[in-house]
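A single protein chain has been removed from this complex, and every other one stays in its place.
This part shows subunit A:
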């Protein structure tokens, strides 16, 4: 009499309830198994309809047996043992299939997860090598507005290409400096590399007109580059610091010229920066003006807007300083020295970008 109950697998062990909550697919298995079309929407009803449908009469008699189990089988067994056995076997089969499906699904998830990690690693590798892969995308502060601005979208695309060309030029400089090359070839390579930087300043000028804050914030650069940001780009005097250690032999005149350039660069930077600070100060004053309790009303909004427009000229002037510093270095140095300097500069930025990648992935789980 009680033998059938040992074959009956309690719902908890089957573990079918949880999966059904989450994965609708298992519900389908049960729908087909429960030929009577019992409801599968809530797990609790899965087995009950089976029993009730079959043994509605018996259930009322079961209570007298004293077993609290809602799937009381003992009474039914005596009446329709085969049907019960068949139903139990079907349930077992359904449970087994459910387990297999769950296993397959979990395996799928695992594979996708590994693929995702792999893709992220590829992306980081590409970034390390300096390929621009949309640095602006993974910064949450950007929002939709930047990508909606056509001027900025165009700039980001151009910058991606600029980085690729930059990397190519750095490779070329490296190869050429290791091998034998004529001064004429070297000179044209140096000219092209310089022109490439000047092209970036032109691009930035157009982007600043579209959205000066985008350029000022350096959102188009990697995180480590942004740390060193000075009015929308690198500090001109830093450029000299990066280049100088690579010039082993310099004439006295060169040493003097570089020394003077360093000083005038510093003075120009200081003056420009103080002008920027004054702009910030007057803008803050402008925004702070206004009666108490007037909310976000700006009394002199036109004047405030004018100051923001002035920011564009500061960004342009900063790039002008960069342009002139590069130009002067080119004038002071020999062609070979200039080539080495440009290689050093390019590799410096490559390393900054690689550092940004390393930093971004430092908490990644090892696969």
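In the analysis below, a contact is a pair of C-beta atoms (placed from the backbone, for glycine too) under 8 Å apart; a residue touches a chain by one contact, two chains touch by 3 or more; residues count from 1.
Note that in this section contacts and distances are computed from a predicted model.
*Asks:* The hidden chain: which UniProt name fits, "thioredoxin-disulfide reductase (NADPH)", "Glutaredoxin domain-containing protein", "Protein YIPF" or "Glucosidase 2 subunit beta"?
*Replies:* In UniProt, the chain that is not shown appears as "Glutaredoxin domain-containing protein".
*Asks:* Could you tell which one of A:88, A:206, A:229 or A:310 touches the chain left off the display?
*Replies:* Counting the whole complex, the residue in contact with the absent chain is A:310.
*Asks:* Kindly state which of the options A:188, A:251 or A:274 is in contact with the chain not pictured.
*Replies:* In the complete complex, the chain left out is touched by residue A:274.
*Asks:* Using the definition of touch stated at the top, determine which of A:94, A:265, A:338 or A:352 touches the missing chain.
*Replies:* Looking across A:94, A:265, A:338 or A:352, the contact with the absent chain belongs to A:265.
*Asks:* In the full complex, which residues of subunit A touch the absent chain?
*Replies:* Contacting residues on subunit A, toward the hidden partner: 257, 260-261, 264-265, 267-268, 270-272, 274-276, 278-279, 282, 303, 306-307, 310, 313-314, 317, 320-321, 324-325, 327-328, 331.
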